[in-house]
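A single protein chain has been omitted from the complex, and every remaining protein chain is retained in its original position.
Chain naming follows the written order as A and B, and within any one chain the residues start at number 1.
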Amino acid sequence: MSEAVIEIEGLRKCFGAQAALDGLDLRVPAGSVFGFLGRNGAGKTTTIKHLLGLIKADGGSARIFGQPVGDPNMSVAIRRRIGFVTEDKDLYPYMTVDGIIRFTRPFFPGWQRDLEQRYLDVFELPRGKRISQLSKGMRSKLMLLLAICHGAELLVLDEPMDGLDPPAVEQVLRELVAIAAEQGTTIFFSSHQLPEVEQIADHVAIIDGGKMLVCGELDDLKTHYQRLSLVCSDEPPGDVARMEGVVSVRRSGRMLSILVSRNVETIAAQLRQLPGVAIERFPVTLKELFLEHVGNGKCSG
Amino acid sequence: MIFHLNHSSGIPVYLQLMQQIRHGVETGALRAGERLPTIRSLAEELVVNPNTVVRAYRELQHEGIVELRQGSGAYVGRSVVERRQIMTKGGKLIGSAIERLTALGLSEEEIRRIVENELAVARKKSDTEVA
Partner (left out) sequence: MLWLKAWLETRWKLLWMLFMSALLVGPPLELFSSAQTRHPQQLLILLPINVMLCFITAITLAGSGIQTASPRPGGLEKGGEGSTLFTLSLPVTRARLFAVRTAIGVLELLALLISFNFVMWLVIPQLATNVHIGIGYFAASVSSSLAVYAISACLATFCDEGWRFRASGLTIMVLFMLGIGGKLPRSVDIFRGIGATSSLVVQQIPWVAIATGCVLALLFFGAALIIIRRRDY
């Protein structure tokens, strides 16, 4: 197991009576491209803010680069190694693109000047334009430029593709992949664009109600999660939902649709033994997986 | 070699890459001894996670289709030509089976389902044998 860049255990945070984080566990391996998924209000941004020391948790622990978050001695040193893109891509409206680059540069000894012009060109950001005149998408790209150029070992991106049109999204994905490939940077990002996450992530985590629901390597999840479609000649068996590995069962007449998270072979074999059963297998997309766990998928009968 | 990836198909990308490289070898788009793109450049070109490419190449190496040479990259295996011949034989077998099933009155969709079912049964058998 590679060492973890981010380790979160039992993290808890309440805003008044509401629990934003309710015992969250999360582990981000070094060098991974980690997609952090969840509905609005599930606790993604709260987690990210805690990692950056902007919010104090009520319980649990978090470590970055092995250091506890919130240790005042380390926190400045840690922040020097992290590139961050905020949820609301707000920068200083009175500065120009060039101005904020020059402002941010001296804070980071590892700043890579040669990348500046490259990203200004790739992202089509005009140097002289005032930030207040930039669209949200351009500000997203500018924040990304700032985060990448300072040579961070870890990028923490809160919805980095917010406000971007498809060609711009592709640009950003390409750059993120290039960084992951060339510099081994760990990329931890939250996003609502599931197809984009599916494209470049090697690990995903789905959280809801401040708790971790699903976490693992994306390839494994896609291999183990399968949908079985079953047609019975008579009444379908009632105890399918209780079989180990079955996540949900949907039924319509003599047809069952079963979502399985593991042991698909065992389950399929057992089902095949029932009289007059025809079984088909379908792969499961990330979107289906997400909706099943978080949205409307849980129902049977 | 051009790849066509479907990220939302539910099939892991590395499997799709593997399938398409194998197919490339069968159809002759990739020749024995030919150099495959580097992991980095392929990942950047397809805009996929580099680990995905790594995994595809490694699994293909296990199957003997790809050779990973230290320092110089990935190459199509020399034993690939034999594989192509076996594939051609396999094509003939399946072709005649399909003819016969069609004669029985089964549709294309039904034939496909039978094939998938039988593959699953065979896989289960080999899994239990290994275990």
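In this section, a residue touches a chain if its C-beta (ideal position, glycine included) is under 8 Å from a C-beta of that chain, and two chains touch if they have at least 3 such contacts.
Note that this is a predicted model, so its numbers are computed, not measured.
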| item | value |
| --- | --- |
| Chains on display which the left-out chain touches in the complete complex | A |
| Contact with the hidden chain (one of A:Arg27, A:Lys49 or A:His203) | A:Lys49 |
| Residue among A:Leu91, A:Leu144, A:Val214 or A:Leu228 touching the omitted chain | A:Leu91 |
| Chain A residues that touch the omitted chain in the full complex | 15, 46, 49, 52-56, 70, 72, 75-77, 79-80, 82, 84, 86, 88, 90-95, 102-104, 106-108, 143 |
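Keep in mind that, in the parts below, only the chains that are shown with their structure count from here on.
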| item | value |
| --- | --- |
| Separation of mean Cα positions, chain B and chain A [Å, integer] | 30 |
| Contact set on chain A toward chain B in their complex | 32-33, 170, 173-174, 177-178, 180-182, 194-195, 198-202, 218-219, 222-223, 265, 268-269, 278-288 |
| Residues on chain B engaged by chain A in the complex (per definition of touch) | 7-14, 39-40, 43-44, 47-52, 55, 113, 116-117, 120, 123-124, 127 |
